[in-house]
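Heads up, one of the protein chains got dropped from this complex, but the rest are sitting where they should.
Presenting chain A:
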Amino acid sequence: MKRTYINGTGCVSAQKTMNTAFLEEIIINENDNILELTLPDYKDFIAPAAGRRMAKGVKNGIVASARAMKEAGVENLDAIITGTGMGCSVDSEKFLKALLDNKEEFLTPTSFIQSTHNTVGGQIALGLQCKAYNFTYVNGAVSFESSLIDAKMQIDEGEAATVLVGGVEESADATMNLLQLSGAIKSKSEMPFSILGSETNGAVFSEGAMFFVLEDKKTATTYAELIDVSIYNVLEKDELETKLELFLKHNNFSIQDIDAVILGYNGDTEFDGYYNILSQGVFKEATQVYYKHLSGEFNTASAFGLWVASHIVKLQEVPSVLQVNGITSKHYKNILLYNQYRGQDHSFTLISQC
């Protein structure tokens, strides 16, 4: 069975994560309940004629994938695998609004064509003229992990050597309004929004696009080896440690082997208890890392977590802004990511220095 290496990354997020090393120019915004994206210069990556029909999610996906491929030095792909929970929300809303406004008449094709969940993967492939395997996973908050599992299985079995895999989400006005009404997004009146010191339900939201080049060989640009990914759609709190131990045991790891744990804390007091079980339990003495105060919450925010984990392994450093408990390690060899969203869609991802 072959091994899977993370050889290139690209990240468009609420932070300046393009053309920077690793979060050296971060901005912590505790005043907005929806974090705005730091937009890249699209014209560096997409011809204006090609980009005029693309919503920001598609453009961000193209930019992040191009950055990852450039870093890995690859031009040909055996697979493009995308994860997205909500898909191309902006064009979906535009199409539905036109449908309502015009009483189901005068429907134009562009927003309909661009509204499908697989638009990002499709446009990346069109830009590259890549006719290889192209798949989009729409599995809520494990959409990205589902993509990772597919990519890893294909590399493990030798069916693919170079895979582009990513997570993309875009925020759209009506969707954000509905999430605020439902309480999934924190109320504006509750600011400032502190993730770790939160006393309220809901999360601060955002959007982003994170892509990774996974390959079956280690190269000069390798960040880490992707050891394993596991997902659980439903998990009770009292099952969490058992499932974690089983996951680690399956990979011949123990709790003591983990140098840092990256937790998806999002400031939702109703569900952050899942993370507390690990941070106050088996990983009490380990380096604990959080990231959603920088990225915001969205269905594929855990891809930002993997971007953070990859950089920690490569640079052997946990910036203080990411630290939960102030405990640091001399060496970051094995890193575990744990994420869940509103008590569902749990995932463990394990990467290792190589």
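As a working rule, a contact is a pair of C-beta atoms (placed from the backbone, for glycine too) under 8 Å apart; a residue touches a chain by one contact, two chains touch by 3 or more; residues count from 1.
By our rule, contacts and distances are computed from a predicted model.
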Can you pick, from "Acyl carrier protein", "Xanthine dehydrogenase family protein subunit M", "[Ni/Fe] hydrogenase, cytochrome b subunit" or "ComF family protein", the UniProt protein name of the chain not displayed? "Acyl carrier protein"
If the hidden chain were put back, which of A:K2, A:K16, A:R53 or A:R342 would touch it? A:R53
From A:I26, A:L96, A:I113 or A:A161, the answer for touching the chain not displayed is A:I113
Touching the absent chain in the whole complex: find that residue among A:N102, A:N177, A:T219 or A:N233. A:N102
Absent-chain interface residues of chain A come out as 48-49, 51-53, 102, 105-110, 113
